[in-house]
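Apart from one protein chain that is not included, each protein chain of the complex appears where it belongs.
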Amino acid sequence: MSDAMAHDDAHHGYRPGGMKRWLTTTNHKDIGTLYLVFSLVMFFIGGAMAMIIRLELFQPGLQFIDPQFYNSMTTMHALIMIFGAVMPAWTGFANWLVPMMIGAPDMALPRLNNWSFWILPFAFTLLLSTLFMPGGAPAGGWTMYPPLVLQTGDAFPFLIFAVHLMGASSIAGAINIIATVFNLRAPGMTLMKLPLFVWTWIITAFLLIAAMPVLAGAVTMLLTDKFFGTSFFSAAGGGDPVMFQHIFWFFGHPEVYILILPAFGIASAIIPTFARKPLFGYSSMVYASASIAFLSFIVWAHHMFTVGMPLAGELFFMYATVLIAIPTGVKVFNWVATMWQGSMTFETPMLFAIAFVVLFTIGGFSGLMLGVTPVDFQYHDTYFVVAHFHYVLVTGSVFAIIAGTYFWLPKWTGHMYDESLGKLHFWLSTISVNVLFFPQHFLGLAGMPRRIPDYAVQFADWNMVSSIGGFVFGASQLLFVIGIIKCARGGVKATAQVWDGAHGLEWTLPSPPPFHSFSVPPDPATIEGGMR
Amino acid sequence: MDTPPLKQANNRLVVQLLGITALMFAFGYSLVPLYNVFCEITGTNGKTGRLAPAQAALLVPDESREITVEFVTNVNVGLPWDFRALTSSVRVRPGVITQVEFEVGNRATQTLVGQAVPSVAPNKAARYFSKTECFCFSQQPLAGGEKKAMPVRFIIDPKLPADIETVTLSYTFFEAPPNSQQGSAAGDAPKT
Partner (left out) sequence: MKTVKIRPLLRGLTAALALAPMLAHAEWGNLNLTRGVTPYSETVYELHMLILWVCIITGTGVFAAIFYSIIKFRKSKGAVAAQWHENTLVEFLWTAVPAIILVVMAVPATKALIMMEDVSKSEMTIKVTGLQWRWRYDYVNQDVFFYSGLANTSNAARQLNSGIDPRTVENYLLEVDRELVLPVGRKIRFLTTASDVIHSWWVPALGWKRDAIPGYINESWALIKEPGVYRGQCTELCGKDHGFMPIVVRALPEADYLVWLDQQKAAQKPKTAALDPGNQSLATTR
């Protein structure tokens, strides 16, 4: 191992400054930073689109944008948030943390790492450029259902190519993470000693490798249907538009867990730290994550109960779907049990982690409701669904990303962040996000369909409340950026351990850590200590 | 220098993982035939079967029950055709071949080629619903202004579940995909 380091050191010894450093870097921390900064930029671009959506929905009638542009906004908002904000954020966390957590010097495939990042800016430049094209940006929904998506204008091939690039990037990232964990673990770091963040990411990486190629296949079929005369999804040529939905959701449901599994890992790192108590049920957490990942491949049709399926199919997908509640419940109970009889303090990462557990659970409940086929015939494609997936993605994934950022920021920068600013960010975000999304449950149950730019007057009040929550939530995120910039520039020096309850290899390195995380493998005794 | 075992292990793993990626890409495509098989077995989407007249003759008519068969017609946008069933519904005995007529007319001035897509409701009846002759078996060119009658001969398998009393046969005419049209449409003489 140390021989390998000698080589890498020699190779990486040359460190250009400025832009060239970032373009050519193969260092896991630099690339992690690039991913995280990219994700933050995309979070704000996607967020700006969300603000436009909430502005138009502030009151009934069309005041600001036309319906076609509104559809572009919902479509682009989803694509950017999923593929541009959340997924790169997870890869960024993995880049920064996985080598440090497993006692490795760097990622296993540093050059691939560089490429997998730099594909992303190209992909999103392509995607965003469609906003200025004749016919406008894609407006058929991020789910790209044919035949509607085939009505997209000049933007269509750009959409497909951008999706291909995003897929290639995340597959490359996943391969790198698997190779790192499989081949670069420090001696003594056995699989069942891996921190849960690493475990959830390994499972996520396999989901990526299994699911993203299916998406690539589906969009390639769309492309050939549109330009090369195939008829995969056209009934006229013997195809079937519903088949696209089956293929898409075969990717789409694992994708949901790609977005949330690393969040489980982060909550499992933060809660024990601030409860000063070991994580309850480590091995059941690992098995629960694995069973969730497995189940994610056999529940896809619950996204499309209304297309008209045989009764047996509807029953199977309902049973499989509600089954996911069991391993998910185990996780939530484990976190609660970790807090029970702990000795808790409530720094910003802990606050966000607790909010994550509570609010993600609310999203889990609405997910359970949506999984029950006969009632889904009512809920499907209403704001109830919008409320559900924003609870699991915003107060789930995004809150975990924020929590993780505050948690490891002192490690990354060597400075403590501004705690009172962090707390202000937390309270504003948590209150406003509930004002934003909770009323959408009511709207959906009362009958408001999703993806509509204008609505009947009876939905006006809750939409206004929701929009106000949205504006406050959007503005609050500026505090996050201020906090990060302040922390990167300076502040109270962070110790190596940072949090007195922190355990794990990354906390044995100085803050900020050296360029090569573990040039010398850590002492196996430290690994035992990290696990407690 | 780099320890070869580590590099080898990395390379081997990358090749394996890329192999999974390629397999899953292929799997995405293999869902197409898999889905069709699935639909045939379950009758999903009401895709109907085709039966040679000789095979149809082997079915034993069921004198004990009558099924109502309804016909509905649709024309997809982009095809300026009129399309209707001359009989909107018939009562038939399972195991007996029945013929009904549809009428289709081209409102455009040029020749257009249409492809009819059948669908049966309830879906679970689709497996028992077979046609021995149908205009949906091939693409149908119609000259500008042309109108013609098109027959369908169908038979219902007597094994049709007892709870099904009404079966609806739907046809939707689509413009045939340009590259699959037998001969170019515009300006050609009608093939009838």
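The chains carry the letters A and B, assigned in the order they are written, with residues numbered from 1 in each.
We adopt the following convention: contacts are C-beta pairs under 8 Å (C-beta built on N, C-alpha and C of every residue); 3 or more make two chains touch, one makes a residue touch a chain.
Everything quoted here is computed from the prediction, not taken from an experiment.
Of the candidate positions A:41, A:465 or A:509, contact with the hidden chain is made by A:465. Looking at A:24, A:224 or A:284, the residue that reaches the missing chain in the full complex is A:284. The chain omitted from view is touched by exactly one of A:226, A:380, A:503 or A:516, namely A:380.
Within chain A, the residues in touch with the undisplayed chain are 60-63, 65-68, 71, 139-141, 145, 147-148, 151, 235-236, 240-242, 275-282, 284, 304, 306-308, 311, 314-315, 318-319, 322-323, 325-326, 329-330, 332-333, 336-346, 354, 357-358, 361-362, 365-366, 368-369, 372-375, 377-378, 380-382, 423, 427, 431, 434-435, 439, 442, 445-447, 449-462, 464-465, 532. On the side of chain B, the interface with the absent chain consists of residues 45-46, 70, 72-77, 79-84, 88-89, 103, 105, 107, 117, 119-123, 147, 163-166, 168, 170, 172, 174, using the contact rule stated above.
By definition in this document, only the chains that are shown with their structure count from here on.
Centroids built from CA atoms put chain B at 40 Å from chain A. Against chain B, in their complex, chain A makes its touches with residues 1, 3-4, 6-7, 108-109, 112, 171, 174-175, 178-179, 182-184, 209-218, 221, 229, 231-232, 234-237, 240, 242-243, 246-247, 250-251, 308-310, 312-313.
Those residues of chain B lying in contact with chain A across their complex are 1-3, 6, 9-10, 13-14, 17-18, 20-29, 31-32, 35, 39, 42-45, 76, 115, 117, 123-124, 172, 174-180.
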